[in-house]
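Heads up, one of the protein chains got dropped from this complex, but the rest are sitting where they should.
Naming follows writing order (A, B and C), and every chain is counted from residue 1.
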Amino acid sequence: MSASLRSGNEYPIPETMRAWVLGGPEELSLVEKPVPEPGPAEVLVRIDAVAICATDLEIIRHGLPASIEGELPFNKGYTPGHEYMGTVVKLGPSVDEYQLGDRIAVEIHAGCGRCRRCREGMYTSCLNYGFPSKGHRANGFSTDGGFAEYAVNHVNTMVHVPDDITDEEATLIVTAGTAMYGLDVLGGIIAGEGVVVIGPGPIGLMGVGVAKALGAQPVILTGTRDRRLEMGKRLGADAVVNVNHEDAVAAVQRLTGGRGVQYVLECSGAPNALNEAARMVNRGGRICLAAFPHEPVSVDLAYIVRNNIYVFGIRGEGQSATHRAAALMGQRRFDAKLIHTHTFPLVELPAALRYARDRVEDAIKVVVKMRGS
Amino acid sequence: MSASLRSGNEYPIPETMRAWVLGGPEELSLVEKPVPEPGPAEVLVRIDAVAICATDLEIIRHGLPASIEGELPFNKGYTPGHEYMGTVVKLGPSVDEYQLGDRIAVEIHAGCGRCRRCREGMYTSCLNYGFPSKGHRANGFSTDGGFAEYAVNHVNTMVHVPDDITDEEATLIVTAGTAMYGLDVLGGIIAGEGVVVIGPGPIGLMGVGVAKALGAQPVILTGTRDRRLEMGKRLGADAVVNVNHEDAVAAVQRLTGGRGVQYVLECSGAPNALNEAARMVNRGGRICLAAFPHEPVSVDLAYIVRNNIYVFGIRGEGQSATHRAAALMGQRRFDAKLIHTHTFPLVELPAALRYARDRVEDAIKVVVKMRGS
Amino acid sequence: MSASLRSGNEYPIPETMRAWVLGGPEELSLVEKPVPEPGPAEVLVRIDAVAICATDLEIIRHGLPASIEGELPFNKGYTPGHEYMGTVVKLGPSVDEYQLGDRIAVEIHAGCGRCRRCREGMYTSCLNYGFPSKGHRANGFSTDGGFAEYAVNHVNTMVHVPDDITDEEATLIVTAGTAMYGLDVLGGIIAGEGVVVIGPGPIGLMGVGVAKALGAQPVILTGTRDRRLEMGKRLGADAVVNVNHEDAVAAVQRLTGGRGVQYVLECSGAPNALNEAARMVNRGGRICLAAFPHEPVSVDLAYIVRNNIYVFGIRGEGQSATHRAAALMGQRRFDAKLIHTHTFPLVELPAALRYARDRVEDAIKVVVKMRGS
Partner (left out) sequence: MSASLRSGNEYPIPETMRAWVLGGPEELSLVEKPVPEPGPAEVLVRIDAVAICATDLEIIRHGLPASIEGELPFNKGYTPGHEYMGTVVKLGPSVDEYQLGDRIAVEIHAGCGRCRRCREGMYTSCLNYGFPSKGHRANGFSTDGGFAEYAVNHVNTMVHVPDDITDEEATLIVTAGTAMYGLDVLGGIIAGEGVVVIGPGPIGLMGVGVAKALGAQPVILTGTRDRRLEMGKRLGADAVVNVNHEDAVAAVQRLTGGRGVQYVLECSGAPNALNEAARMVNRGGRICLAAFPHEPVSVDLAYIVRNNIYVFGIRGEGQSATHRAAALMGQRRFDAKLIHTHTFPLVELPAALRYARDRVEDAIKVVVKMRGS
């Protein structure tokens, strides 16, 4: 099919597109490759903006964080990038959930829809993870992602972008969705409950925003960098703790009159974070691990068991949390834009990655923008 | 009040009773002390049998496993023992839940009924744990227990003993209740689901019985001693794995066709048990920790997070699981008696403790019986 | 004990107090009766303000709405009134959850703490409802309430009043708590989900405020009086429907693009409300009934079953929802004061009741204030 045949609508689609592909580790090239074709229940998205996540840096350097057996993404023409948003420009067969021109943001995981986990609604735990032939897609992980001009998305991996949310801000919907999901697995009903967020990275900062939007109280953010902690305050934290100056557990006990909190959302991956989280919650408290140390660490399981503590590991967003996050952002419950610090054009992806990795100029969220502005 | 005044019913109650009390660590003495008086919502139980739990041995040697700040049970006239059963012989004010002569077994925890956790039904996580003045009781832990002729129990800590269950078997209701609670927190709906029980101690063995009674399939028991594993088979295990002869994770994967199981009930406290459990469950699986290593251990949190695994620490029974366990035992769904191996009279408690601690003659569950037979 | 003996603190407590007591139906008398004494886990509250609820009018006319067998409250010296707030002026034994001088609002139900329902955290379903000897209290229902200068409250039935909340507003915490509980039983995680509230009475209006505070979208309020619907808009409703002018179901379908909503909170008690609610939700939707028609009504159960709809009856607040409501109000997420329309002094309770019953001057929430202002 030629571009001219396709162009009967207001979104003319070229035959080929610019896309970054991963060669060996750390080898990204900007190439011209065919625009993909949406299948049933899929759409073609013209990408308008894509943010850089720490996991992207991981994938580009080491391969996939999940243990997809034997598969490394290198030298396969694979395009990373999973925090993108854009415009629906073509509908696959049977799609009526979206219309041409809709602005959408993405979540990552389209489960296979046929394994036991998908069947029970736990699609981020899909047992066919990494098997696109079975229907699974994790865009930017096991299938092509968003460092490109176009991408194909299953309708299950999209959410409408609320009006008045800019492209840059919309790339943060999936980030906020992950934070939302972390609070969901902790129980979700958190108004008036104490929540500690450990680690003021993008997910942690969004966690502060979501927790406060849902009425948590107090929301306490711990970290090491004052500038990020200050941002946490602007996103709604009732208190922040710089752990370089005060012991995190002692601070939480001080701030809660010795009662501790109900919930901890751990987003730091620090080696001692779980042990500290266990001492921040009261008996029967719950901890969500949304980050992790790369090496095994020493954990005081006796404390966890004796105190009836529950620990929930999560990978990414789930249970349609991205939709809930988008709703809160559309209602302006917190200002996600605060964490967007830098913008680059697509051709400058390597510079964008460097800013994100090295936190150049205090970069938090670095966004690659496809067009103008 | 004198014994003669009390004796107007068929359960004459003496002024004093024999009770073992804990002096210093490992110092137990059989003394005569006053029979306690039941308060509102309490009854006086004539103890008929009491089993020995590993935690009793712990308490007698080291004090309470829970971190009740600053309080050690030594030299306070305290009577340990928490796996008891007996006969209701006196009702406190307002009690109509039980009648004189009822045979009852116990659960341990009467929450305070006024903290946030009790108010939400999580009484084993009572925030007033160890404060009897606030209404909390954990008999044999923070209040007097069952190595005595009589004990006072809150009605919340009792369950009717089904007919045809012997005294010795009835002491195992609380053990089975703990196993039941472990399966409850994992989700409770386990018919047709794979469950691994790690560790064939009393709770693990009861876990096998309960899991199979509820229809789990396969139920796999891992351990190191063939005799106990054999007992697990008789309690319903579909397969047993002696980890001295085969790697536990490999065995579970072999037995499940590489799919792993949904649930692991960890009852061993082995240092590597959590890491192994994580590799026994499939993505999105759940693990209950009903035991723990005494020292911090190395845990591969990355694996837990990447695979969306949930870990539930529990201390003891909860959510009225003891009632459910008693019902299953009354229906003869599994033969708890199998794990009862030895019986001693009250005066021989020290010998009973030695049998339990040193596993003399392969002792599993050692019961102290108050009266003849 | 004389007043002078008690007055060693800043809250001197008199021997007697003014209290309204219910003689026969509709017969209220202002009498002098003894100030009650707080028992263990109880406090004495000096009532500062009390609001009038439709259920108060019911009780005064017909007796208790709950089927407390054979017990009518008439001619027993009983004081009704359950939506009150005040100041802690005396602590019963063992109380440290509150201090003298604390401003508190109330929830109604202190379960017995010993029945199966209380044991599982469902204290509003206490199986010993109406038996104070078993420990149950429902202040203003089965025990003395708030149309008086003092009342005794169990610590489980109190919540701290956030700073800056006036006395009048604080009487609405329990109202908002009931609305919050209705949303809790529907699942609680409602950000971005459609919620219809049927009936703009006090609970319905608070339901609008809470639903919007938690991010629901759209929040649709249906009713018959434009003034109340307008108030609903100010409390956060995205749309209101006057059912005198448009069919409620058609309107909801129109407002949701034919998709319906996930949740309905029914607060009208209208005879056809359940049938309409069933047609407002989509397949698998959930309905909370927080009100009810007094006579049996015709219900299309086939529609409910074929569409997998769940229906949750609730009586009053539960699961500590009042605490969550107070937190949201303290955070100024919605303006509960809007529904407070009239204030009377204690001696004018009959006039206050008349305003509430007959909606004199469009009265919504009528508050009785104990002291000046």
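In this section, a contact is a pair of C-beta atoms (placed from the backbone, for glycine too) under 8 Å apart; a residue touches a chain by one contact, two chains touch by 3 or more.
For clarity, every value in this text was computed on a predicted model and none was experimentally measured.
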Residue of C:Ala191, C:Leu274, C:Ala321 or C:Ile339 touching the missing chain in the full complex: C:Leu274
One chain is left out of this view; which of B:Arg46, B:Arg228, B:Arg306 or B:Arg324 touches it in the full complex? B:Arg324
Based on the whole complex, identify which of C:Thr79, C:Thr124 or C:Ser142 touches the chain you can't see. C:Thr124
Given A:Ile52, A:Val88 or A:Met122, the residue that touches the chain left out of view is A:Met122
For chain C, which residues reach the chain that was dropped from this view? 65-67, 117, 122, 124-127, 129, 185, 259, 274-275, 282-284, 289-315, 318
Contacts from chain A to the absent chain lie at residues 41, 94, 97, 113-114, 116, 118-123, 133-135, 154-156, 319-320
What residues on chain B make contact with the chain left out of this view? 180, 184, 188-189, 191-193, 213-215, 217, 323-328, 330-331, 333
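To be clear about the criterion, only the chains that are shown with their structure count from here on.
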What positions in chain B touch 2 or more of the other chains? 122
